[in-house]
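Here the complex is missing one protein chain, while the rest keep their positions.
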Amino acid sequence: MPLDACDLSQLISLCRAQIERHCEHLGRLDSAIGDGDHGANMKRGLEAVYRERADIASLPLPAALERIGLVLVMTIGGAAGPLYGTLLMELGRGLADEGGRADFAASLARAIAAVARRGRSGPGDKTLLDVLYPVQAEIARHAAPDRIAACARTAAQATEMMLARRGRASYLGARSVGHEDPGASSCALLAMTICQYFQEHTPS
Amino acid sequence: MPLDACDLSQLISLCRAQIERHCEHLGRLDSAIGDGDHGANMKRGLEAVYRERADIASLPLPAALERIGLVLVMTIGGAAGPLYGTLLMELGRGLADEGGRADFAASLARAIAAVARRGRSGPGDKTLLDVLYPVQAEIARHAAPDRIAACARTAAQATEMMLARRGRASYLGARSVGHEDPGASSCALLAMTICQYFQEHTPS
Amino acid sequence: MKKFLNDPAHFVDEMLDGIYRAHPQVTYVNDDKRCLVVAARKPGKVGIATGGGSGHLPLFLGYVGDNMLDGCAVGGVFQSPSADQMHEVTKYIDQGAGVLYIYGNYTGDIINFDMAAELADIDGITVKQVIGNDDVASSVVGEEHKRRGVAGIFFVYKVAGAAAANMLSLDEVTRLADKARANVRTIGVALSSCVVPEVGHATFSVGEDEMEIGMGIHGEPGIGRTKLAPADAVVDEMMQRIFAELPAGNGDEFAVLVNGLGGTPKEELYILFRRVSQLFEERGAKVKHVWIGEFATAMEMAGASISVLKLDAELDPLVAAPVHTPFFSHIKA
Partner (left out) sequence: MKKFLNDPAHFVDEMLDGIYRAHPQVTYVNDDKRCLVVAARKPGKVGIATGGGSGHLPLFLGYVGDNMLDGCAVGGVFQSPSADQMHEVTKYIDQGAGVLYIYGNYTGDIINFDMAAELADIDGITVKQVIGNDDVASSVVGEEHKRRGVAGIFFVYKVAGAAAANMLSLDEVTRLADKARANVRTIGVALSSCVVPEVGHATFSVGEDEMEIGMGIHGEPGIGRTKLAPADAVVDEMMQRIFAELPAGNGDEFAVLVNGLGGTPKEELYILFRRVSQLFEERGAKVKHVWIGEFATAMEMAGASISVLKLDAELDPLVAAPVHTPFFSHIKA
């Protein structure tokens, strides 16, 4: 299925349900190495996007992604809000700039780079970037959706053994090791939901 | 034994030991209907008098009593300090004014009246006055020391059923009923100690 | 006991040492740190003294400074200071115009201040007294003389301080202070206990979901223990008792003090004030001056009190006068 043929409204609903389901779990992960609000933050953001889903779905895909990013910035707050927001706003702008000829994987790579710049962070810092990088790599080599989903989950899990170098968790130093990063975890949950949607809507 | 032949230094030691022994009990009584510090306050006062006992005992009795009163005012603090202090200072001054012809019971009555003025209080207000009045009456009718001691204890106990009209306990209104007044209790303890001393030092 | 202290017996004196090190605006007399006075004197001005137990900062000593009080006798935690200390303070702050004592209605304080006044009289110093009794929860209407003095004394200080700074006579300063006293009402609510350092454990306990309306600032029992209600409902209940005694009608003007008892964050005091302000608004009355923060505490007790002063043409400018003490500055708007 081509990207811009997807039912964005339905996809938003699925993402929101997924975050809702794991809200407490994300909160617990954040309690261990941060301030415990990541679940509540993400839920607030996805609820806001969900409320606007009709308007959003009526836009061309690039504009829709940019709009989602803006809503996330304004509602998630904290560190995760502007980071998720930057990802989607930059992705939307990238796709728009290149018009019809857009290479999704390349645009995604540029959007991820913008997130890293924004967060002054990089691979191995124990953040959502540690999920975004490998997921982008799988997309670039045209992996099947279920492969990408598996990769996202493994990547989130791999943050458990990392030492946090960015965000609140970084103040814990060595004590941050042994806990999965909440941002990586929410990022994997969203990636898996999106992949599953495409899996189900792609003729096998 | 004539009053001014008593060993004041020893009497002070006995009073201090008695208060020390009942310090916690007085604190508990005050916790129930006041702010819980009556035991600590009285202990502080008696300790101070005890430290000065040699100097005090070297004075003529009236001056000694006045001095004890002053030390109590300055160290007990709160409500009880100036009241006990007034009692002893006025008693000392009264005895001094009348020189050799002093009528102890009459002087004590005037000292108790000064306490009542000072505290703007009277009989039945659930205070140390409710011990002082009957004790003075027993002394006036030349009762034996053990009679006076028994009267003091009964009088303190009788405050249990009174409704406090003065001091911190008065804010409790009806809830003050059912608890012995801490000031009455300490007053009875001191009266009993003094009576026992005279009982033991009077040829029967 | 979660406290920063060394020997509990030195709690008050070490605190005072810290205060003198921090604030050269105040000093002490008679070589006794517990006899605190302003460093700068003003000949011919009525001297104003207060005093009371420690554990209520900024009450009492925190209001000694420019345009407020001239001296304070400092007692142990929740203990009246001695007559002796008050007498020393009195002698120093008398500048020929006499001295006014302003303090709260507690037996211990009354007895000691009375004794100090008698001692001052022997020295030829005229002393007058105004005894704060603003706590509506501590006795019924008609028995106001039995009520405890709590945070509302702040307004009495402010009015008296401004009157004395205007070089009014002792009689005038006393009259104005007494007018403020008669026109202020306070009610408090406690959510948790305080801990007296020498005692070392909570003075009383309140259940995790309970509050006590009308509790005193030493933990004296109030008028009712109930389930902790939403903030607006708590304010409604508190203000109902105040409005019953200080009716607020169209055009009436008031000063309001929302006071934290120690353990309650400022954020919550503003949530309380929001509702207080709405209630005056509903009545068409005006909150002309407002102070929100910690003004009369009970160590770490969680809770708050609301004090309301009814203004008139005489009290208004006195309440609004600028003051400057180590613990409290008010700049004319």
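Which chain is which? They are A, B and C, in the order written, and residues in each are numbered from 1.
Just so it is clear, a residue touches a chain if its C-beta (ideal position, glycine included) is under 8 Å from a C-beta of that chain, and two chains touch if they have at least 3 such contacts.
Only a predicted model underlies this, so the values are computations on that prediction, with no experimental measurement involved.
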Neighbouring displayed chains - absent chain, whole complex: A, C
Which of C:Val136, C:Leu191, C:Ile217 or C:Leu246 contacts the chain that the document leaves out: C:Leu191
Sole residue of C:Asp32, C:Glu172, C:Asp252 or C:Glu268 that reaches the chain not shown, by the stated touch rule: C:Glu268
Hidden partner chain, residues of chain A it touches: 35-37, 40-41, 73-74, 77-83, 86, 118-120, 166-168, 170-172, 175
Touch list for chain C against the chain that is not drawn: 2-7, 11, 14-19, 21-22, 25, 54-55, 57-58, 191-192, 208, 228, 230-232, 234, 262-274, 277, 290, 292-294, 297, 299-300, 302, 304, 324, 327, 329-331, 333
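We take it that only the chains that are shown with their structure count from here on.
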Separation of chain B from chain C, taking each centre as the mean of its C-alpha atoms, in whole Å: 33
Cα-centroid distance, chain A relative to chain B, in whole angstrom: 78
Centre distance in Å when chain A and chain C are each reduced to the mean of their C-alpha atoms: 56
